[in-house]
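With one protein chain withheld, the remaining protein chains of the complex are depicted in position.
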Amino acid sequence: MPANPQRLAITVTLDYTLPCPASVLMQIAAARLPDQQVTMETLDIGGLPPAIHVAAHGGIGERSWLTPQSALQVFYQAEVEITREVVPLANLFADALTVLPADAIEYLLPSRYCPVDTLHAASMEMFGNLAGGAAVEAACDWIGSHLCYVPGASHGGTTAIDTFHSREGVCRDYAHLLVTLVRAIGIPARVVSAYAPGVNPPDFHALAQVWLAGDWHLVDATGMADPAQTAIVGIGRDAADISFLTIFGSAELNAQAVSVVLL
Amino acid sequence: MPANPQRLAITVTLDYTLPCPASVLMQIAAARLPDQQVTMETLDIGGLPPAIHVAAHGGIGERSWLTPQSALQVFYQAEVEITREVVPLANLFADALTVLPADAIEYLLPSRYCPVDTLHAASMEMFGNLAGGAAVEAACDWIGSHLCYVPGASHGGTTAIDTFHSREGVCRDYAHLLVTLVRAIGIPARVVSAYAPGVNPPDFHALAQVWLAGDWHLVDATGMADPAQTAIVGIGRDAADISFLTIFGSAELNAQAVSVVLL
Amino acid sequence: MPANPQRLAITVTLDYTLPCPASVLMQIAAARLPDQQVTMETLDIGGLPPAIHVAAHGGIGERSWLTPQSALQVFYQAEVEITREVVPLANLFADALTVLPADAIEYLLPSRYCPVDTLHAASMEMFGNLAGGAAVEAACDWIGSHLCYVPGASHGGTTAIDTFHSREGVCRDYAHLLVTLVRAIGIPARVVSAYAPGVNPPDFHALAQVWLAGDWHLVDATGMADPAQTAIVGIGRDAADISFLTIFGSAELNAQAVSVVLL
Partner (left out) sequence: MPANPQRLAITVTLDYTLPCPASVLMQIAAARLPDQQVTMETLDIGGLPPAIHVAAHGGIGERSWLTPQSALQVFYQAEVEITREVVPLANLFADALTVLPADAIEYLLPSRYCPVDTLHAASMEMFGNLAGGAAVEAACDWIGSHLCYVPGASHGGTTAIDTFHSREGVCRDYAHLLVTLVRAIGIPARVVSAYAPGVNPPDFHALAQVWLAGDWHLVDATGMADPAQTAIVGIGRDAADISFLTIFGSAELNAQAVSVVLL
């Protein structure tokens, strides 16, 4: 039974100044997926040489190489129709490790911001006796009741361990902690960059996907994004893989705006 | 011009005791690659249920799921013919970032044991003004002249930053540091698990591959392995991806032996 | 030969709101020292119960326990006459370790934000072949030429290792890095909280003292404070010991201002 389609209008404006020419890897386009159709899309890169597009992590979504000399001015506009069927997680079982698809295995392992090895004991103690989706929901609830959403509380190097202890952060930190706790009990979990209308203040958003009952399921530890109204941009092991801008050099932010409207 | 074939005979014995049944992800088989042929191979898993084989990271090599109840006793034997053409790195150029294959991009990014972001400034200062292969060789030389090979000096959580400061470690640490320094100057680099005859004491070995002039090139910061005589097992972002045994539970080591002989 | 006296007028205003009563340890008073006389001093704590004063770290300066219920409003005013003789460091020798006073030894050891053990090798390599004051000056110069002063670039948990790699921070980070590099080559070094007129923007300041030729010498890696015009508040192993406010509970900042004027 296909879900009731949800339609989002997305606009992104980026304006940076670069002290010297640099290669920039940008990932801001809504991905084309079976459960989300990009019905309109325009990208204006302000007179730069044509972007070079490459498949993004895991073949989901697309990255674009830009080569600005001194100014990076991007205007992206899209409409996305989402037909994602959202099922409650609580009763979903965890697949046996041995039947996981080969490409889900990397999402069990430690990564830069998700040091699964370190949080293994704590997560097993808290959630290890619960099954599949119930464990994921319990981890989500723990985060919801222990963390405060505090813009500016974290920084580029903040890991899930830091957040586990500081108990504050932004969407990226919530996603890292959920992903780490879930991996630590043997369930594949990955970080997702996305657009969602409920995000406040409006910005690029990060949430998680967990592998349960043979499929990936979106879950947002911040509670701000409804999976049925979330346009996925890309996926990865953690924030290192889904950065909307990776600048191989330096740049100064002038302005940046993200707008996501439910049509 | 194909290189003079080199032939290796490899045997691996693993003997572990498990306090309770666990899923074990094993990656010890020599990979089948254009420049290395597995001419003989046997795997004895000591009466366990048949292993489930899945492609390993990046589609290179294979992982096997084992499901021991209480004992894990593995005997692996292989002969590998290596026809790898080894070229000096010093004169190889670094590809422009914009022409990298999509699947090389993850090897530019930070990972669990290779926090590229943290070592960026130091590596740029030391090697950033050198080109491609010369920079890689300089990083290798720096490691060779600053690190001592000290078995037991590192542990499961040791990162390239730890090694950069402690200046001691084992092959895995050497590989992590090289990979991190190289990524930090904008050259894709990944960690490789392998068998090589010169490794002393004989063990699973870890070295690096760097992307230069349109291809991956093996380089061993420890200097123990000759790329022309190295049988690749698998590749990954760092040690998290190429562990020879990932035990989802616990196990006690009884005995483990690796033998690699040049035929 | 006593130095030309320098006179500073200091005012500090603190205004915090507390969600619940808490004990607060405040250290903002200029210390009374042989080379700095406090000629005028008033402290208004806004109707709180009388402060309980205790000697601060190493017996230098004073801490005050305050017990606010919901509001912490402090107004501190002082005039300090500084007669510190400032000598160039370059030619000062380092004392033999064996003749150090007992209470200087803790300033050789690792502390929370100064992990001397970790930076030992790097510092020895860079400065270990220089003698005493020349090594301190070289460390200072290295910091001056490698770090950028960036308000907001660091956070409460930032250590000297973080700063060594990120190459940015504020006065506290500069002081931690200098102290760590200096301790690592076997010279006692400690962190100092102080008031100085050249600090921009005006704020509580942190700098370092190094033990050379039988005495402590002030040195500011940021270059903003002139030791001859610096009023010392307290000293410690690192920022943990000299915090101007340690709140055993939580508080919200409303306003805070520091003014230091050379009379």
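Read from first to last, the chains carry the letters A, B and C; within each, the first residue is number 1.
Simple rule for what comes next: a contact is a pair of C-beta atoms (placed from the backbone, for glycine too) under 8 Å apart; a residue touches a chain by one contact, two chains touch by 3 or more.
Predicted, not measured: the structure shown is a model, and the values here were computed from it.
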Chain not shown: contacting residue from C:P68, C:P115 or C:G169: C:P115
Selected residue (touches chain absent from view) among C:A9, C:A71, C:L130 or C:A240: C:A240
Per the touch definition above, residue among A:I52, A:I161, A:A228 or A:I247 touching the missing chain: A:I161
Touching residues on subunit C - with respect to the absent chain: 23, 25, 52, 54-57, 63, 65, 67, 96-102, 105-106, 109-112, 114-115, 117-118, 156-157, 186, 237, 240-241, 246, 248
Hidden partner chain, residues of subunit A it touches: 118-122, 146, 161, 165-167
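Here is the rule we use: only the chains that are shown with their structure count from here on.
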Fraction-based call for subunit B against subunit A, same above half, different below: same
Rounded Å distance between subunit A and subunit C, as computed from the means of their C-alpha atoms: 41
Length of the line joining the C-alpha centres of subunit B and subunit C, rounded to whole Å: 46
Where subunit A and subunit B are represented by their mean Cα positions, the distance between them in whole Å: 29
Where subunit C touches two or more other chains, by residue: none
